[in-house]
Structure formats: C-alpha cells, structure tokens
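The chains shown are only part of the set, and none of them has been moved.
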Amino acid sequence: MKICIIGAGSPYTPELLEKLSEWRDRLPVRELVLMDTDADRLAIMTGFCQRYANALGTDIVIRGTTDRVDAIRDASFINTQIRVGGNRARIQDEKIPLSLGLIGQETTGAGGFAKALRTLPVMVDIARDVRKHAPDAWIVNYTNPTGLVAEAVIRHTGAKIAGLCAGGVFAQHWVGRSMGVAPQSVRYDLAGLNHMNFAYNLTASGRPLTNQEFSAAAREVGPVDPALIETLGALPSPYLQYYLHTTAKVAAMKAAGRTRGEEVLAMEPELFSAFADPAADRKPDLLKKRGGGGYADVAIGFMDAVWNARDSWMVVNVPNGRTLPFLPEDAVIETACLVGADGIRPLPVKDPPMAVRGLIAAVKSYEQLAVEAAMTGCRRTALAALMAHPLVRDGDVARTLLEQLLEANRNWLPLFFGEDAEP
Amino acid sequence: MKICIIGAGSPYTPELLEKLSEWRDRLPVRELVLMDTDADRLAIMTGFCQRYANALGTDIVIRGTTDRVDAIRDASFINTQIRVGGNRARIQDEKIPLSLGLIGQETTGAGGFAKALRTLPVMVDIARDVRKHAPDAWIVNYTNPTGLVAEAVIRHTGAKIAGLCAGGVFAQHWVGRSMGVAPQSVRYDLAGLNHMNFAYNLTASGRPLTNQEFSAAAREVGPVDPALIETLGALPSPYLQYYLHTTAKVAAMKAAGRTRGEEVLAMEPELFSAFADPAADRKPDLLKKRGGGGYADVAIGFMDAVWNARDSWMVVNVPNGRTLPFLPEDAVIETACLVGADGIRPLPVKDPPMAVRGLIAAVKSYEQLAVEAAMTGCRRTALAALMAHPLVRDGDVARTLLEQLLEANRNWLPLFFGEDAEP
C-alpha cells in the first residue's frame, strides 16, 4: 500500500507517521510519499521523518517530492493538509474582518471565507489529478475549511473524499469525562456542518442521558456558556463561541496583542530548526505548544475502516442526501457515518433542535455560495456569500469587507483577478 | 352575510367600510359588527362609521359591542386588527432593543418578538371563540406579526385563518411601474415569510423579465440598495432594509428624535377628535398622513374570492406544506396562493435563490420558537428564540434583551408572570 501526504511540509506530518507505525499490523503501508510545493520545508520534513521512522522501528519507505503526480500515482490514500498562502495569508484573514468589528477566525468567520477562496481551486486541481492517476483512491482531507473543500471536490470532480475533523468526537469525550465512562460507549446524533455542529439525542451504553447528565456534559464544552448550551438543547462545537459570544470574542480579539496566526508564525523558525537538526529523531517538545493536532487519529481510523472493512462509526463531512431535510441533498454536512469497504454512509438522525436549525441552514447557504464564488471568481456571488454569513450579513459591511479581502489576496486569486475574471 | 371587526377602535376601520360599500354588488353584507375592548374608541368609531355608511349610501347595518362572542356569533368573516398594549407598548418595543444597539422595529426586529408575546395568546383566544360560535367562518387577520399569528392560531385551534399583508403584491406594482404595464399582468414566485419575502422568477404577461427589466424594478423597491437586490437575485420586501442595512438603520433610528410609535401616538388625539365630530361623515385628511393602510383591499379581495368562488391569485400566510422544502411542513409561510370557495392552496414555486434561503430558514426558526414561547411562557424557549433571530443572535445580548422586554411587558404576559409560569 502506498500513501502520500500533500502539503507534507506541515509540522503535522510526523504525527501521521507515528500513527502509521503504531497501526502497522492493520495497515500494511509500504511507501509514504511526502509532497510539498515548498522544497525547503519538504527537505527538512523528509529528513526528519526518515530519522523518526528509523527510531520508531518501522520499515515504511519514506521519500519527498515536489511533483504532485509522482506522489499521487497509484496511492491508496491521498492525505491533504495544504495551506495556500501560508500563515501570512492567515494573519490577513484574521485582521481584516477584526478591523471592521467582525470575527476573523480562519474557518468559522469571514476569515474562513478568504481561506476558501484561496484553497478550493487548488484542492479541486489535486482531486483532478487523483481521478486521473489514482482513480480508486480516497482523498483523506484535513485541509480547512474541510466542509467546503469536500463540497467543492465532490461537485467538481466526483473524486472520493473524506472531509475529516478531529472535533466530531469531542462530545464523546465531554460525556465520557463528566460521567466517568468510556468515550466509545457514548453515541449521539451529530447534525450540522464542520465547526457548526451539534450533538444531541445522547446515549451512554444505549441509555439516554438525563437532564442532569446533559448539563454536566455542557460544562465540559469550555468556551461556551453552559446555560446557553442548555437553551440550545445540544452540545455545540467549541467554534460556536464565535456565534454565541460574538461581542465578547471580538472585544477579546481586539484586546489581545496578536492573532492566533501571528502566534503560530512566530513559533515556526524554532520549530523547523528543531526538525532540521540532523540528530533529531523524536518529535520536538515545541510541537505540543503549537497545538492543533489530533487529525492523525481520525485519518488512521478512516483508512483502517476502508482498508479492513471495519464498519466504523465516524464523523465525516459527506453529502447530505436526506439526512437533514432542511438542507439540499448535495450539500456537504458533518455527521456521524458508517465507514466500511464500500465507503461512507451518513446515518439517519432525528431532526436537530429548532434552536440550531436556522443557524445551520444560514451557514450552509453561505457555504454553498462561497464554494460557487471560489470556483467561478464571481464577485456578485462572493458578495452574496458574505451577506448570507450570519457573522457578516449587513450588505454595506459585506461590500467593504469583500473589497479588502480580495485586494489583500490578489496574488492567490487568479479566478478573480485573471484576464477572464467575471466582472 | 354578517361580518365583524375585532379591534374596531382602530382608525383603519372606515377604510374597510368604504371598500364594503364599493363592492356591495359582489359581497351582500347585511350587518357589520364593530367590537373593541376600549369602549370609548369603539363608541367614537361606531358613530363615525354609521354616519360614513349613510354618506356612502350603503344599507349595511352597523353596530358596536364590547362583547366578543356577540360580534363573532354566526359571522361569515371575522376581521381581526388588534393591538395588545396599544401604541404605548409598541414604543417600548422600539426603544428597548435600540438602547442595546439592535433593530426595534415592531414586526421584523426584536420589537416584533415582544409584540408576538403579547398578541398571540389573545388571538388564539379569539380563534377559539370563532371555532365555537362561527365554526365555518374565516378569520381575516391583519394583526401583526401576521405570520406568527396565523401559525399560533392554526397550531392551537385549527380555525380557518387568512394571514394577510398588503406587501405581497408590492412587486406587481414595482414591475408595473418600471415597465409601464398593468400590475395584474405581473406574476412571480413569492417565497418567504411575512416581511421576509422575496419575489423572483418574474414575468409580465407570461414573458420572463430581462436582467435590465429586473434591475429597473429593483430601483423601485425604495429603502434597499438596488445593487444589493441584484446580488440577491430577488425583489425583497422593503422590511429587508433592516437586515441589509442594519448598521445604517440603527444609526438613523438613534439619530431620529422619536420612534414611529411615538409619531403615531402623537397623532391620535387629533385623529379621534376628528372622528368624534358629529358632523364628520367623511374620512379625515389626517388619516392619510398616518399611513399604514392598504389592508382593506386585500381583505375584500380575500372575502370576494371565498364567497364568490373566484379562483384568485393572492399572497397569503399559510402552512408551508411542501412549497419550500427547506422549511417544516407546518411552518406558516407567506406565498402566492389560489383562493377560492374551498379555501387557500399555496402555489408551487421554484426554490428561492440560495442567497436568501438561509435567511428565510433562520427567521423561520426564530418564529417557531417565538410562537412556542408566547404560548407556553417558557423563558428558555424565549431566549432560544432571540438567539435564533439573525438581528439578535449573540447569547449574551439576547439574555439582557429578554430580561428587559419581559419586565417592561409584565402586565400583558400572564403566561410568563402568572402563578403557573414556567421557571
């Protein structure tokens, strides 16, 4: 079995290698190809991973390439973790909305919109290569915004893609922790979108949670007021903090000295010089401080379920079908699925609480418009997307925001600024 | 045929009388009963209407009563135009949200929420009387918020109700004016909710409008930027100004010396003394300045269509059924219908543009929660309603707003403040 990682210059790469090593009895990987457009970071990461593989005692052959097709050809799973524009672009995504009094988070907020414009056409190109050079392969994606990436890839290429996110199982852990039970014994209906999902109809070992148990779990969510969670009647993704506490978050982000992107960027030199150290064959401690990991577990779980026909319960971003009747059938949603040899099937859920249905529908409208805007370069559709976004909405504000975002991202948006761009 | 008006102390009453007189050949009304809880205003309006009927040369017998059942019994049509709490309550609805930086409009904004809490239980009580004392009658409602009133009445009583609004035909007039054609020749799909509706798929005499014709019509809408209307791809209700220009509207409302409710209240003494003048047998000029009329045409059109089996195309607030697949089947929507002897049937429409679908869904979630809150007195549901409202949304803000609105309306909210109120 051959596996590749597109965007392998990311510091997340070693984590996947580590998990592949742990699971070698179940996943017979013979070759792991690392691909990145940044040759320098790729060289550092390839060298480190070869040393790390050695230290882990695995015999997976590891090599680096800047040739995407070379990486993809005949692979069984294509892991994608790209960041178009790097952390410098991310910082703009964060700062421009904030300057207008808006949430600039890189997935949920208006920042996620700019990221989508940059990222989707590239991911669709990658998927076209997969269709051509590894037609039976699965794309295992954790490039954000993962729901929009999955929707663009499915609509425009028909490639097989699993849009993953570590957050789908958070509710298992919240309930597990508050009740003192194993996370795996916790099940629920999960409805919504990536970073806009809600867990409800919760059970532990098949028994529905009491109101008290639900309240206790709500207190584990963290950045969302537990009383508001009880009002919703569902455990939300932590990203809901940006919706439920918008005013407070904007104030806090303005008060903070620097953005999350700036923090991450500041860490990179030290992190990469640690990876580059020829003596280094273990993950640097600094990696933990960076945070954001956890994808490797989900990615490995997915590959195991498909390769070994395991019938695993997993949260994936998939086309809705008839799961949520208030969303289009072709809309990608994030929901619990059965994953096995024949792919991904979303499991039926009860309709989510009315208190969250409208929000999900509104954000999905934004997402579908954003996908269309990203793939056409149409400014009118882009403006409609921002007006459909609950965190922007006001048409006057949206227009100013759009102008600034497009201008700042001019270099990464050939569809908007190329010769054939729509007016 | 007997007709009654509940809330007949309103200055709108003479307009309906005038139309009944005009249409006497088609609608054989023998008795018009005026009912109000305010005996003084009722007496003034009854006296004026009797003189006005005389002047119009109609032989409809007009009488006043404060006994609701007396008014309803055996009537064919029950016109309802009540205002619980009067204009003084309305002014609070406008001012409290504004003090928190929010839209306080009496139907669309957070103010409409407070109005719904006061109004819905009373309208449901009226509908129960109709079921009992005039079971085959239609309630012809123009009490706002008319969509929420219709939904509460249908869900809780099963009474026959037509939730009317003069705005459903606005798009006929915008297109008629910009193209120089008869409004009646203009047709469209109308999708959405009361004061949250959109006309699209427009035709004039069966021919689809060109983009240029659409743009010209967009310029007629008035308070919404035509460029934003083109972005939406649908002609919006003028009330969309509160969504598409929120920041500007809040600023303007703060800058204005007084609210719309205060203006109306200030006019009332002069207006009622004009009605009370024993010599007055014509509508006072001041009535035009007050504005807000136009309902009588719609109400008469509805009564004519039902009574005379006319198969009329009308915009009505009705249960969705399968008209809009992204809303629940029992949700009341505002849409074009066929009205005839056997009632109201919503006409199928193309799915509305994606740019407005999320907004409609979000507001409908708010509406369904608001109806439930109003009819149960449950504070948790009330908070969920405000969090679901796109113009409020932030949970911290919603909580403060709810406390202030409930406190200010304490006298009109027995379900929230009575002995059996939910905690």
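Residue numbering begins at 1 within each chain, and the chains themselves are lettered A and B in the order written.
In this section, a residue touches a chain if its C-beta (ideal position, glycine included) is under 8 Å from a C-beta of that chain, and two chains touch if they have at least 3 such contacts.
None of these values were measured; they are calculated from a predicted model.
**Student:** Give the total number of copies in the whole complex, keeping in mind that only 2 of the identical chains are shown in place.
**Tutor:** When the whole complex is considered, it contains 4 copies.
Operating definition for what follows: only the chains that are shown with their structure count from here on.
**Student:** Could you tell me the distance, in whole angstrom, between the mean C-alpha positions of subunit A and subunit B?
**Tutor:** Going by mean C-alpha positions, subunit A sits 44 Å from subunit B.
**Student:** Provide the residue numbers of subunit A that touch subunit B in the complex, in ascending order.
**Tutor:** Those residues of subunit A that touch subunit B are 225, 228, 230-233, 243-248, 325-328, 354-355, 357-359, 361-366, 368-369, 380, 383-384, 387-388, 390, 393-397.
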